[in-house]
Structure formats: structure tokens, C-alpha cells
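All protein chains of the complex are present and in place, except for one that has been dropped.
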Amino acid sequence: MTRRTALAAAAELLAWWAGLVLLWLVFISTVDTLERIVGASVAAVGALLARAGRRSVIWR
Amino acid sequence: MNGWILAATVLLTAGGGAALWGVATGPLSRRVVAQNLSTTVICPSLLLLAQGYGRTSYVDLALLLALLGPVGTLVFARLLADELTGDRPAAWGLTWTAAGVGAAVVLVLCAVTGPSRAMVKLLVIGALLISGNVVASRALSGGLRGVRDG
Amino acid sequence: MNVFPYLVAAWIFLTGCYGLVTSRNLIHAVGCLAVCQASTYVLLLAVGYRDNGTAPVFSDLKPGTRPLVDPVVQALALTDVVVGATVTALLLALVLQIAKRHGTVDPDELTELRG
Amino acid sequence: MSRRLRLWLLGVGGAGLAALLVAACLDVPAFGRRSHPYGERAVRASLARHTANVVSSVNFDQRAYDTLGEMSILFAAVLGCVVLLRQAGDEHRADPRPAEVALPVRRYALLVLPVALVTGLYVIAHGQLSPGGGFQGGVVAATALHLLYLGADYRALERVRPTGVFEVTDSLAACSYLVLGLAGLLAGTAFLANTLLPYGTFNTLSSGGLVPLLNAAIGMEVASAVVVLLAGFLDQAVEIEREKGS
Partner (left out) sequence: MADAVIVVALLLTAASATAAVATRDPARQALVLAVLGLLLGVVFTVLQAPDVGLSQLAVGSALTPLLIMLSVRKVRRRGKEGDK
């Protein structure tokens, strides 16, 4: 993996993560620290799956 | 009984009845379109019911349906692709009408809710519902042409 | 209105039974069994309903402000919906196994095969 | 038994059952009645333990033992499916053919996949607050994964779904439910008693003591169970074929 692809991967993951954290904040009703922690970790799982899904479709 | 529940009842009677009639009779191509329509009708009525009962937590039901309803239609589009090759079920007029009803319901509810996170949630549900509905229609009308056994 | 939901549950159960007995395809029979299952959920929730009640979920409701429906029957129905789906899957797996062994999914042909 | 005789039996039995059911319906407490003694007690118990969603409290606290039974049925059903749907000796695996899916459908699948996963996890995590819980959220999260099959093809799904891992997760989640129950026993109270953890602040993520943990265990269990189940069916429907000439 070259530097550029690593950078692209990180950017993709970060974009998904940010989007999914925002989605989580929209879903919940009251915001507190634990909610933020759980939301961030759930969004991380979602971002990983989003990237894995995209790659699995494009690799043929 | 308030106006919201009355609206939901009317929507459910008309749309649900039509979807049920379409899915239980006629050729296969009409049935899959009716199945797709049922999601688009029931999701807005769930939103109206949530508003009518004054419970924001009921909105989660509509959220789930907006996500999974189109997935269900994709299942049929995928696994009935062979049988649907003969006559393409293309009911774009119906699809856009149903999408319009969904959009109208979501926008009215947004106006009532006022700017808040709950409003953004409603907008997310509306976007998921309409895009899912349109994509499912696209899949039914030949979007999965080359699918045989994969 | 006092008994209407119970009668609907009874109707759904009886139609499901009719479908089960007259079915000519085991996959269709499993679908009819799913219909029978649905009747039990309708019955349970109808028993727990209360006029003008609302769900006993307090994330957006102050406790004690509105009459509440019965949560116990809801808990019973809720777990069974998901567990029922996996049991449906188990039955479908059995049907696939029968299709493999006997080459048919028509219950009438199966009885003839055994004889 | 002839078809005619069977229909006759069904007619007689059905009529009798219908009569009994209607008679029973007329005697059941009326629909929409005011008194629900069990419900009122369940609500009181749930509020005493700071669980906002009373249904979750009934499932994972007041009747947690019952849920253990439901979970074992689920586990056994999945086990049965795995055994019934395994590859037999006279079968082989054909490579699934790649599918041509229209671009909008594929894009939709790839976009909705993470959104549906996050929604499923949200439903699990907020089971003790708003409607939802492990059973519902687990199904949503597992269904999300199969968008890859619907929007692309089976090979894409297989790349992100190691079935073995999900089988292990399924068993681990079932065990963790038991271990959480046994923890109560070790602490000197009863099996699955919700007395171990502080009840927390009402209507926050950490409220309800043991309820969120049991909820999460069930969520994991259901999600991986559904994935394993669908893996068996997808293998059978898409990949596994009978050997030619057997």
C-alpha cells in the first residue's frame, strides 16, 4: 500500500465516520458523554463496514 | 381521535387497501409494484400516527420501515428477476405519486415540529423513503437484468 | 368493539389452519403457519390494550401523565416475533431437506412415497 | 387418508374450534378495559429500577429467565438450520456468477448498508430507553449486511462475511447472557437478578443496571444468528449444486 492509497483510505473512513456520527446525533434524543462515546464507536464500525463493502464490490 | 390519526386512517384505508388488492390479484409484475407501494403508503401513515399519539419515540418505526421496506422489494426484484423479464413492471406515475405523498407528509410534519434534531430525523426518514422507493422501482423495471444465479 | 379484535385473531388463526391442511406445497404451508403465529400476537396485544392508553415507554413521556397499556403481553409477543422467524427458517430448512431426499414438496406425493 | 375425508375432518374440527373460540372471545375481559393489574405492577417495578422502556425491563429484568428460554430456542433453531443446510456428500459448490446490477441500485445498497447498520446498533443501544432492543436491532443489523448480496452479488457478501466468526460470536453472546446471570449468583443474590449494578440516572444510556448488558448480549446473539441462518440458505440457493450424474 503506497502512501497515497493509505491517505485515500483514511480520508474515506474519516468521511464515513463523520457522516455516521452526525446520523447518530440526529437519532438520539438527549446528548451526554456516554451517548457520544457509544455513537463514535458505532460510527467507526459503520465506517469500516462501508469501506469493506465498497471494496468487496469493486474487486472482481 | 385527532386530525393526524384521521389522516393516517384515510391514507391507510385508501393506500393500504389498494396495495393489498394489487398484491393479491393480477399478474406478477403488478404484484411486485403493489408490494413496493405498500412501503410508501405505510411509512407516512406511521409518521402521522406518531404525531397523532404525541409520541416522538414512535418515529423509530417509520425509520426502520423506510430502511427495510425497499430492501424487501429488492429481495423480490432480485430473486424474481427471471420471471419479471417478460413484462417489465414500470409504474413510474404511481411511484412518483406515492413519493409525492410521502414528501408532503414529511414536510407538513417538519413544519409542525419546527427546526430541531427531530426535524432533521424526519427529513432523513423522508429522504431514505423516497430514494429507496425510486431505487426499488428502478430495480423492478429491469435494473437487475443480468442477474441469474449470482 | 368489545370483542372485535379477538374475533379477528380467531379468524386469522382459522384461515391459517385451513391453509395448512389444504396446502399442496410445503413452502406454502410454512407461510400459512406464519399466518397462524400472527394471530397469537394480535390476540395477546388486544388483551393488553387499554382505551386511550399509550405505550409504557418513558423516553419521551413523563411517568404518570397518561394511562398505559399492559407491557407484559408486549414483552411476550416481542420475543416471539423474532424467535418465530428463526423457527420458520428451521421449518424451511426441513422443507429443503425433504425436497433433496424425495424430489417433491407436495405433501400428498410424500405420503404416497412412504407407503 | 383421502383428500375428501381430510376436508370433512377439517370442516368439522374447524367449525367446532371456531365455536369454542367465539364462545371464549365473548368471555374474555372486554377489549380496552381499564384494569391491568400485572401491567401496573410491571410499570412500577420498572420505574423503581430506572428503566424507561418498561417492555425491555420486563424482558431483561423481571422476566429475564423467560428470555433465556427464548434465546435457547433461537440458538437451537439456528443450530438445526446449520446442520440441515450443510453441504452433503453428493453436492459441490459452484462459483456464483457475477451479477450485473444497475448502477443506481448498487450505489443505493452501498450507501444504505452503513446507515442500516448504525440504525440497527442504535435500536439495540437504546433498547432500555425508547422502543427497540436486542431482538429488533439485531435483525436490522444482520439484514443490513445482506444489502451487499441484493445490490451486488454473493461473492461481494462472502468477502465481508466470514461465517465462522459469526458462528463463534453467536455462541459467545449466548454464553455471555448466562455468565451475566451467573454473576448475580456469585454476588450472593439470585440467578439473573438485577441487583448487581447501580441503576443510574433515569432515561440515560447507562440506566437500568443489568438491562443494557443483557440487551447487548441478545443483540449480538440475534444479529449473528440471522447472519448464520441466511448464510446457510444463501449457500444452498446460490452455490451448492448436486453432482452431475448422481
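As written, the chain order gives the labels A, B, C and D, with residue 1 at the start of each chain.
As a convention for this text, contacts are C-beta pairs under 8 Å (C-beta built on N, C-alpha and C of every residue); 3 or more make two chains touch, one makes a residue touch a chain.
In this text the structure is predicted, and so the values were computed from the model without any measurement.
Remark: the absent chain touches shown chains B, C, D in the intact complex. Touching the chain that is not shown, out of B:Leu61, B:Ala91, B:Cys110 or B:Leu129: B:Leu61 (per the contact rule at the top). Note on the undisplayed chain: of the listed residues D:Pro96, D:Gly132 or D:Gly209, the one touching it is D:Gly132. The residue from B:Val23, B:Leu94 or B:Met119 that touches the chain not shown here is B:Val23. Residue positions on chain C in contact with the hidden chain: 1, 4-5, 8, 11-12, 15-16, 18-19, 23-25, 27-28, 30-32, 34-35, 38-39, 41-42, 45-46, 48-49, 51-55, 57, 69, 74-75, 77-78, 81-82, 84-85, 88-89, 92, 95-96, 99-100, 103, 105, in rising order.
Listed here are the chain D residues that touch the chain not shown: 32, 53, 55-56, 123, 131-133, 135-136, 139-140, 142-143, 146, 226, 229-230, 233-234, 236-237, 241-242. For chain B, the residues in touch with the chain missing from this view are 1, 5-6, 8-9, 12-13, 16-17, 19-20, 23-24, 28, 31-32, 34-35, 38-39, 42, 45-46, 49, 53, 55, 57-58, 60-61, 64-65, 68-69, 71-72, 75-76, 79-80, 83.
Basically, only the chains that are shown with their structure count from here on.
Set side by side, B-D and C-D show the greater C-beta contact count at C-D. Chain A and chain C have centres, each the mean of its CA atoms, that are 38 Å apart.
Taking the mean of the C-alpha atoms as each chain's centre, chain C and chain D sit 15 Å apart. The set of chain B residues touching two or more other chains comprises 56-58, 63. Residue positions 98, 115, 119, 126, 129-131, 136, 151, 155, 203 of chain D are each in touch with at least two other chains. Those residues of chain B that touch chain D in the complex are listed here as 57-58, 60-61, 63-64, 67-68, 70-71, 74-75, 78, 128, 131-132, 135, 138-139, 142-150.
On chain B, the positions that touch chain C within their shared complex are 53, 55-58. On the chain D side of its complex with chain C, the touching residues are 3, 6-7, 10, 14, 17-18, 21-22, 24-26, 28-34, 36, 38-40, 42-43, 46-47, 52-55, 57-59, 63, 66-67, 70, 73-74, 77-78, 80-81, 84-85, 88, 126, 129-131, 133, 135-136, 138-139, 202-203, 222, 225-226, 229, 232-233, 236.
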